[in-house]
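Just one protein chain is left out here, and the rest sit where they should.
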Amino acid sequence: MAFALEVPEPWAGRGWKVKIRDRERVEPPHVTILYKTLAWRFGLRSEGFLDKVPEPGNVPIAVLDEIRANLPLLRTEWDRMYPENPV
Amino acid sequence: MAFALEVPEPWAGRGWKVKIRDRERVEPPHVTILYKTLAWRFGLRSEGFLDKVPEPGNVPIAVLDEIRANLPLLRTEWDRMYPENPV
Amino acid sequence: MNEHLILIAPRGHADRALSRVRARRVRTKADIKTTLERFQGNALWIAANEAALHLLLSSLTRQAQGDQRLLVLHARRREPSHYLHAFFRHVLFADEGIYLLPFDEMIEAIDSPDRADLFVGASFAGETDSVILYRGDLEPLVVPLTWFRKRPDGPPDPSRLAVADFGQTIRLGKYEAAADAILYDFDSDYRRRAKKRAIETDRSFGGALRRVRLQKGLRRGDFPGVTAKEIARIERGEVKRPHAHTVAAVAERLGVSPEEIADF
Partner (left out) sequence: MNEHLILIAPRGHADRALSRVRARRVRTKADIKTTLERFQGNALWIAANEAALHLLLSSLTRQAQGDQRLLVLHARRREPSHYLHAFFRHVLFADEGIYLLPFDEMIEAIDSPDRADLFVGASFAGETDSVILYRGDLEPLVVPLTWFRKRPDGPPDPSRLAVADFGQTIRLGKYEAAADAILYDFDSDYRRRAKKRAIETDRSFGGALRRVRLQKGLRRGDFPGVTAKEIARIERGEVKRPHAHTVAAVAERLGVSPEEIADF
């Protein structure tokens, strides 16, 4: 079952999501920030964005803060779902 | 209704047909000799083949003789079907 | 034509009628998978019987690179067609209001190097009063019913649509139309090839105008703004370079572009 981090309001209500889905590109370990048709991969090792596009600056700070505050939980979830490629 | 000339045996039995169909290329007036996937246009004015391909020499002489023997009938049929472009 | 012919011929289901078809044969799931994976070109696949269709359906897991087409001669089961359309650019089936050539004629037509100039299937689309014709490479061609002109003996009858004469004739009841005439009118590439085959053609603008006018069933007096006399003079070559506005008016009435007239 895909894992979804609870995103603070007002961002959740506006459609921002943070997920680890059951089938992601595996390497490197990451969470995906989703907003409408856009997605940002955020590395669980590097604690930074993995891609230049879409523009990382467009992700709300509050969403990023929530991810950073929950890194241990997210790493545990990743390792549970992807034991062959743990953080 | 399409017009079909009776083709002599053994050619009719082998699948040779001579037709004026209800919708043909109009100009010049002609009959069409059909054999399997091939067709030859034979001109009702020129009394000769209209196309170089397929090879005119492959049409049985007996079929051609039958057409030549029935030119008045074929011309009448053409004029009936294509009054806008008579022979 | 440039597409390869691939005949799905599962072992133990030989069909003598098919033995003469010049095609690559695939006999097993592995054959089909390999062909789909490795084959880069365009291909026309033929499933001639239920076993062949079944083998194909159970082997389709990977999309091929090129343009793949599928002809199914066995009356279809109820596979959802969108599944086949995910793999094949064109799919032609033996039923669903689609009339195919009789089996023996179909085999001859498909085996012909000129199969794209033969019609192997037809279907009447009542919504817009048009007939969909399928060429031997499965490319569809849409012809308005009005193109089949009434004759003194009676009108074309789309409820009795059929393909005959090895793909060279379209039947609508007792009414028959030549594939040659249809292609000449609707496919400019065919028209070019057909003109090359002709032994002797009046290549002048006037000659072309006469041909297209007759093709469209119009009289010299049918061109608003241009007199019958003027049309006759152009057709006889007495006016070698008609005014651009005359050509435009004539083309408008013929339903072709001004440049296209000389093509006929």
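Order of writing sets the chain letters: A, B and C. Residues in each chain are counted from 1.
Just so it is clear, contacts are C-beta pairs under 8 Å (C-beta built on N, C-alpha and C of every residue); 3 or more make two chains touch, one makes a residue touch a chain.
Not measured: the values here are computed from a predicted model.
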{"item": "Contact set of the excluded chain (shown chains only)", "value": "A, C"}
{"item": "For subunit C, residues in touch with the removed chain", "value": "57-63, 79-83, 85-87, 89-91, 93, 96-98, 123, 125, 127-128, 130, 132, 140-142, 144"}
{"item": "Those residues of subunit A which, in the complete complex, touch the missing chain", "value": "1-2, 17, 19, 21-27, 32, 34, 36-37, 39, 46, 48-53, 80-81, 84-85"}
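Just so it is clear, only the chains that are shown with their structure count from here on.
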{"item": "Contact graph of the chains (line, ring, star, complete, other)", "value": "other"}
{"item": "By number of C-beta contact pairs, the top two chains", "value": "B-C"}
{"item": "Rounded Å distance between subunit B and subunit C, as computed from the means of their C-alpha atoms", "value": "22"}
{"item": "Inter-centroid spacing, subunit C versus subunit A (mean Cα positions, whole Å)", "value": "54"}
{"item": "Centre-of-Cα separation between subunit B and subunit A, whole angstrom", "value": "76"}
{"item": "Sites on subunit A at which at least two other chains make contact", "value": "none"}
{"item": "Numbers and ranges of subunit C residues touching at least 2 other chains", "value": "none"}
